[in-house]
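Only a single protein chain was left out; the remaining protein chains are all shown in position.
Per-chain residue numbering starts at 1, and chain names A and B are given in the order in which the chains are listed.
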Amino acid sequence: MKDMSVISVRHLKKYYRVHEKEPGLKGSIRSLFTRKYTQVKAVDNIDFTIEEGELVGFIGPNGAGKTTTLKVLSGLLYPTSGEVSVLGFNPWDRKAQFQKQFALVMGQKNQLWWDLPPMETFILNKEIYEVPEDQFKKTLDKLIELLDVKDILKIQVRKLSLGQRMKCELIAALLHNPKVLFLDEPTIGLDVVMQKVMRDFVKQYNRQFKSTIILTSHYMGDVKELCERVIIIDKGKILFDGKLQNVIDRFARNKIITVVFSRDIDQRKLAEFGNIREYQFPRAKINVPRKDVAKLSAKLLSDFPVADLVIEEAPIEAIIREVFTGKMKQTNA
Amino acid sequence: MRISSFKKYFQVAKTSWSGGFVYRLNFVMWRVRNVVQLIAIYFLWFAVMSRNPTAFNYSTSQMLTYILGTSIIRALVFGQRSIDAQGEISSGDLNNYLVKPISYFRYWFSRDIADKLLNILFSIGEITILLFWLRPEIYLQTNPLMLVSFLLASLLAMVMYFYFSFLISMTTFWIPEENGWPQRFFIFVILEFFSGGLFPLDILPPAVYAVLGKLPSAYFLNTPLQIYLGRLDLSQIVTSLFMMAFWIVVLRLLANRTFRKGLKIYGAYGR
């Protein structure tokens, strides 16, 4: 029986055999004859499934294996082992029927023709993906409206700003109404306003077209705002797969207590409560273990002249940063 | 090929064509360089032949026709955009095509066709101007059989060079330095002489011609023009055409296999 999920990945491994190569032509020529390989485990035995209409965020530091995974899903890389199925296809076969149903957008690469207005690339893609005329018109009009790019369609791509270009890249990728969309760092290099425009668009697109989207990003903001579900990858392994909210329960062993004192106090005494993040009279922020929050805040109130006290979760960015840097294990406080 | 699929590659050629017009100045400059080179070679041979009208077993009109003819055949055979493929391979932009329902080879072939058309149009215009200006004696081939063979040989040369050039581009899978320009230039230098771009190869000593004439490079310019000048008899023409067809099959096979092998390597390094 076929898997019903849109994307299913089972025991996927992608090891690169990177041969150690001296720089320059000499290295290349020598390596044609003798090669010393080192193995890089870019993706090391991961499993996940994604259902139709989901919007999933991949997060992880550089080299964690995010882009490699997307490339395997797109059929650009041949997996070392494991099973991958996207829309019921094996991506590596690169069947036209499969290619017509998905799109890959890489924030750092462009597919628009540099010397021509974006409209030319759109028309070319219409032919490449064999999109019927009326559908093409309808989709294009809709996308132009959503992204507000009517005025720039006739301007040479090289004269567009990065933000405008990225919008057109998205349109070029979406003209064939892909059911599955892979976005690799779509907001990289964009300013804050443009980042928000892109996020709103992705959200809206996902809702309106019921498309399945995987998004990788460095910016937690992207993920926080768009994705209910996140997959955290580091060193080729999945550390976490589930609701973003659950990341906090799983990894955040600290809460933050912010206290406002009415009189100056002895910092050393305060340090016994937990890790002081900052102290600037009259305000102090302290990291305390989750399980002790109630007990410690009661003790704070009784031991110090407290004017105000607030208990918060650590910000998600900080939690994830700590997951990656491995600080969690050491401090464990 | 299905009709819808033909439309796809037609659009590629069309887009490429309009891309070529965007930088008119670029293109004109490229043509200027071609004309300058042609003029230099023309006058060299003009000087040679005017004092030695029968040297090399060529008449003056045959020799000058050959030299001017290389300009048009060059545009047809060597005119290309697909040279950019080597940059795309070494930079990773190749990925853009791999995710689309389009064949990389056909894509570049379509773009080449557009480029060749543009170049041939200009080349014919340039030659016309040169003919009116310099008024050289020109050898006119009137035998329809020869003309058809000449046309056929030119088209075969074009396809042959396409696969040949693609093979050179694909060396960047293994040697990506400087976007593959060192190996490309090496080939350029060799082709300049061995394809018959500076002189017809059959003026070389028979022993040398026996070798050079058999290399694939000789088919690019030398063979079509020899046919035009009526210097090959029928059996030689048929043999040449067969050899070209043979080379096309071999080069195509080689190109396809290399591409598949290259893609595996490509994947292995995660570019």
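Some notes on this structure:
Operating definition for what follows: a contact is a pair of C-beta atoms (placed from the backbone, for glycine too) under 8 Å apart; a residue touches a chain by one contact, two chains touch by 3 or more.
Note that contacts and distances are computed from a predicted model.
Of the names listed as "Acetolactate synthase small subunit", "Inner-membrane translocator", "acetate--CoA ligase" or "ABC transporter permease", the one that matches the UniProt record for the absent chain is "ABC transporter permease". In the full complex, subunit B touches the omitted chain through residues 23, 25-26, 29-30, 32-33, 36-37, 39-41, 43-44, 46-48, 50-52, 55-56, 177-178, 182-183, 185-186, 189-190, 192-193, 198-199, 203-205.
Note that in this section only the chains that are shown with their structure count from here on.
If you average the Cα atoms of subunit A and of subunit B, the two centres end up 47 Å apart.
The part of subunit B that touches subunit A in the complex is made up of residues 4, 7-8, 10-12, 15, 18-19, 22-23, 92-93, 95-96, 98-102, 174-178, 182, 264, 267-270.
Per the touch definition, subunit A reaches subunit B in the complex via residues 16-18, 24-25, 28-29, 32, 42, 68, 71, 74-78, 94, 96, 99-100, 102-104, 106, 109, 111, 113, 115-116, 120-121, 123-130, 156.
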